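First comes the structure, then the notes that go with it.
Removed: one protein chain of the complex. Kept in place: all other protein chains.
Our next item is subunit A:
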């Protein structure tokens, strides 16, 4: 098979990656592939799959590329454009591939008036009211002429969009259900895919939601009343359609055209909407009763946790709502909104939320839990009741994807330990590989700092996190490093509250002032706009040579979506192990579920989760082989084998025994040495043959043998 690769050179691991990928496609199975960030995953994926499509047009018809953030999607499109240009140049034919990138209206809308709005919801509402049908603009098409993409999506060879378009049943139903079975689905940056799955299936209800739904119901009632006077036939027509029911949908599913919707299980399709909610007035009445019931539930004084069947039993006893009509709630509401020709969908989001909740709770008896908290843990005096309907099983949302598509590739820079993903997502991969980074020079330097200069162990664990000695040592570490690391330093804390506390005590102790002598300080805040500004200023300060420090939070927006290439991040410091807040009831329920259902011990999962976030954070600084950076793990617990072993292989293999449990002084010495070495000029000739290959070198036997060792099968 001839693969066109749009660069003059190739990294050995890219070649290896393509080999594994091809094996997966050949086997028509799923794959889990881990390759370090900055080694060109995206382009390897694209060039191989496009080549595969051309070679076997009948085997693979479509590539669905899912990524996480908007800039990442844009990057993919750019790389694809590059690949296409290369194809056109090499083969001399105009490309026949149609690629399509989808995003929310906010990002794609070309209407000058609408696109000036900043919030997604407003845009959605406005757009809907302007066009009244599903119109989204596609960037490659003539921007003055909106094109309905639902048509195009069937014909496009490559589709690039966000995870949610495939995983979130509410959207997938609109966007992705007609995708052909012989597609390859790629989830890039998939280290958090389980959380995305869970998020898309979970619902939170507050008193405010309920109040607003109440208002929605009123509006509905009035509208129905009005329509009845004007155009009663319309409602009758709807009634008839509901009786005919969802038969069409059923036929479609049997003929294998649609991607099945987990919110709409098979049984529903075989039945018509039950009589009790078939007429519009009855349905509105039904919703009112449901709302009243939920309100009464929120009036509890203590925390309640129950399963879906318990909830259903209770609702039947209290307000005589059966399970069956509940299940049709979402479908019925959508139909009603369509019939009533309500254009401003955004206003009805609360009632839609309630209807989804009703459908979900009645459909799934397993994998979900309901938790009602009358107040927040920190503020027990202020009533703020919330009903969490929480999904605990990520496999529910992703199951249709695995079942439907012949190959699903899960890939990221940090997927270690690889074996846990198939377990929590409940699928059988045919390939699971982790690739290392071949390096002509060791451009990453992971150091584990376990002690301060005063020999006090430093750790963010709960018992010692308020200890002044620990905080002071953390401060000294940052201070020392700010003096020796050029340009940008990024520091991650385990949580926002922890960071606030530490910053405050550093301020009191005058540590921050001393740091300011070396570099400017910028700090992440919960406000996204403020943080964006801080981030931009941070980059500016790195750019003009002043140097800066960014204090940030693991699991925060910065740690998930921002790259610190080259001088934007010469050192990353991870203060503590970023464990998730374990006292949350939702998390506890999930851990319990994992233990019972998947035999994953609580501690294993928590460590896995913490380490993948730590790896994410420190991986932000290395974005390629010409890049270099320090990775400093400031917690003595990282030295333990169970933590260290869960780091990605490409980081782990550079941690020597000499870099465990260092003191701050030792760290500074090692860092100085490393930085001095890295600052020497780095040329292509140094890399060539080792970590960079020409076409000739790629064809030699010896190199191929070496490449074979890069991939580590699990």
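We adopt the following convention: a residue touches a chain if its C-beta (ideal position, glycine included) is under 8 Å from a C-beta of that chain, and two chains touch if they have at least 3 such contacts; residues count from 1.
Criterion: contacts and distances are computed from a predicted model.
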item	value
Chain not present in the shown complex, as UniProt names it (candidates "Myotubularin related protein 6", "Leucine-rich repeat-containing protein 49", "Auxin-responsive protein" or "General transcription factor IIH subunit 1")	"General transcription factor IIH subunit 1"
Sole contact to the chain not displayed, among A:26, A:78 or A:592	A:78
Option touching the unshown chain, where A:525, A:597 or A:703 are the choices	A:525
Omitted-chain contact residue, chosen from A:441, A:557 or A:706	A:557
Option touching the unshown chain, where A:19, A:183, A:202 or A:335 are the choices	A:202
Interface with the undisplayed chain - residues on subunit A	7-11, 40, 43, 68-71, 73-75, 78-79, 82, 103-104, 106-107, 118, 120-121, 143, 161-162, 164-165, 168, 171, 195, 198-200, 202-206, 209, 349-350, 352-353, 376, 378-379, 382, 384, 386, 388, 390-391, 497, 500-501, 503-504, 507-508, 510, 512-514, 516-517, 519-523, 525-537, 539-541, 543-544, 546, 548, 557-558, 561-563, 565-566, 584, 586, 624-626, 684, 687, 692
